[in-house]
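Once you've had a glance at the structure underneath, I'll fire off some questions.
The other protein chains are all here in position, but one chain of the complex has been omitted.
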Amino acid sequence: MTPEENNETTETLGQNLIGNGVSRRTFLKFCSTVASAMALPPTAATAMAETLSKATRQSVIWLSFQECTGCTESITRSHKPTLESLIFDFVSLDYHHTLQAASGDAAEHAREEAQKAHKGKYILIVDGAIPVKDDGVYSTIAGITNLQMLKDVAADAAAIVSVGSCAAFGGLPKADPNPTGAVAVSDIIKDKPIINIPGCPPIPVVMTGVLAHVLTFGIPELDSHGRPVAFFGESIHDRCYRRPFYDRGLFAKAFDDEGARKGWCLFEVGCKGPTTHNACATVKWNNGTSFPIQSGHGCIGCSEPDFWDAGSFYKALSTGSMNPGEWATDALLAGAAVGVASGILNKASKSKAEKNHKPVTLEDMGGKNE
Amino acid sequence: MNEVELLNWARGPGLAYATVIMVFGLTIRVIEILSLGRPKELAKVRSSGTGDGLKLVVKRSLPEPRNWRFITASYIFHIGLLVVIFFFIPHTQFFRDVFGVFWGGWPNYIIDFFTVLSIAAMMYTLVQRRIDPSRRILTTVSDYVAWLVTFIPFVTGYMAFHRLGPDYTLMLALHILSVELLMIALPLTKLTHAVTFAISRYYTGSSMGRRGIKA
Partner (left out) sequence: MNLIDIPVKTLDKPTGMANAVMNELSDHLKRLADDGETNIVDLMSLPMTEADINELADMLGVGEVKATISSIGTSSIRETAYRGIWWVTHYGDDEQVLSELIEITQVPDILITHMDEIRHSAQAMATVN
């Protein structure tokens, strides 16, 4: 990510990899793994490797807004280089607050340079939500609001990848009461292709896989929330290994009871797996070690829009999120008051009716009084 | 509004509003009925009527050998309704959350069985209502509404559980919304009988008893 590297735009990725000590076989292995994870035809791996290696390195600008850096951590975090983190060798990351060495004016300058040099061709990656209340003053970088910077940089981008639930759906910053008026990238930018890779944070191989797909075969198939179907097509519940217990009605009722120890379904302790779409149950975390449900905690639904506002993480999906019991108590009291009042009114009209009551005579009934 | 927002609304504000309308409405209804009292007894009072009242509550809940097909269908559907509402495990979680008590749930295949049976029984009663002339005359628009708002939760629930329809999240949202519709209709239609059936049967039974009539 030195300025020299940025200028070597004629060098292909293939040549560049050799220079960086990434062997061609590692590269091919990466492509095979990505193709397999994305359920692409297996022969796509070689095509992917060839396409990527012949191209110049794709310029990428990564903007971080209202976020916690967890997404960057997720994709880069490892003591040894993992296959997932290799993606950084395949792109030219021209601007990334957290990862770049440059700071201050030099950093902003690098962004402007890349924006000019690769106008209309760079990929914009965003993590973090964008506050729009009060013209977006609640988050600024180098004196520029996130809102302004996103609009500027998005204008010349070929495509946008929203990484993490904040960029994709607004995430934590947008959670009720949303003091900064935070929104998702797609709420602001309407005229560019946007791929959402939600998750808090997203699974590393999902980020890598989608980026590799974009670099080689273009934008993958997306669902109605802009998420790649290859990773978000099925719910956690669909692929959960505890599913047989759900179907048989065997549930853990607390985190330390018999059921929990036996590995029963976590629905009753709040699992949101049935409504959550992500690849955790198959791809798993920490290089395939485990995922929340396997570790005994329900899914919190982090890859779905507004998951912070969907009620407690520890209450079953089938419960109300706004304490219907309390509302019921109030309604009961109010109903009782109105009921008693109307009862008194009814009594009054009844006694009036009784007073006006005249016995029915035979004449009234149409009979003859003989 | 996408399906996730719909679900969040249904589980949050939607449920709160529906609860308020249902509880408020039913409370008014019950208190009004109770506060009406009895008309002055013009005839000689033969007994307190308590026993006869209680007897009728039970008696009118037992089948009468008239149209056994229709009666069986009604029974199946009422029992199915109670079983599905109170013993499907996700539902028990709802009640545990609201009332703090858990009475145990039944395995999904039992619930599934009752659901299918109830749906069939409800359809049968609807068809009967249409083809039997006397029933047809007695049925008002409000009765059809009552049938529909009871029927939809069964169907949406069944579809959600079996992952039918376009999307589980959407089906779950629709299921909850349809139940909220049912909750709202409860105090506004004859569905109020869910809470008043005992009161009215007791009333009829006891006043007949007081007059010495066999109910």
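Letters A and B name the chains as they come in the text, with residue numbers starting at 1 for each one.
The working rule: a residue touches a chain if its C-beta (ideal position, glycine included) is under 8 Å from a C-beta of that chain, and two chains touch if they have at least 3 such contacts.
All of these numbers come straight from a predicted model, not from anything done at the bench.
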For the chain not depicted, the shown chains it touches: A
Sole residue of A:39, A:254 or A:344 that reaches the chain not shown, by the stated touch rule: A:39
Selected from A:14, A:193, A:220 or A:325 as touching the chain missing from the view: A:14
Interface with the undisplayed chain - residues on chain A: 14-15, 18, 23-26, 28-29, 32-33, 35-36, 39, 42-43, 45-46, 53, 80-83, 86, 241-242, 244-245, 261-263, 287-288, 290, 294
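One rule holds in what follows: only the chains that are shown with their structure count from here on.
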Whole-Å separation of chain centres (CA-atom averages), chain A against chain B: 39
Residue ranges of chain B touching chain A (in the complex, touch as defined): 2, 4-5, 7-8, 11-13, 15-16, 19-32, 34-37, 40, 89-91, 93-94, 97-99, 105-108, 163, 168-169, 172
Chain A to chain B touching residues, read off their complex: 224-225, 235, 237-238, 247-249, 251, 267-268, 274-275, 304-306, 309-311, 315-325, 327-328, 330-332, 334-336, 338-340, 342-344, 346-347, 350, 354
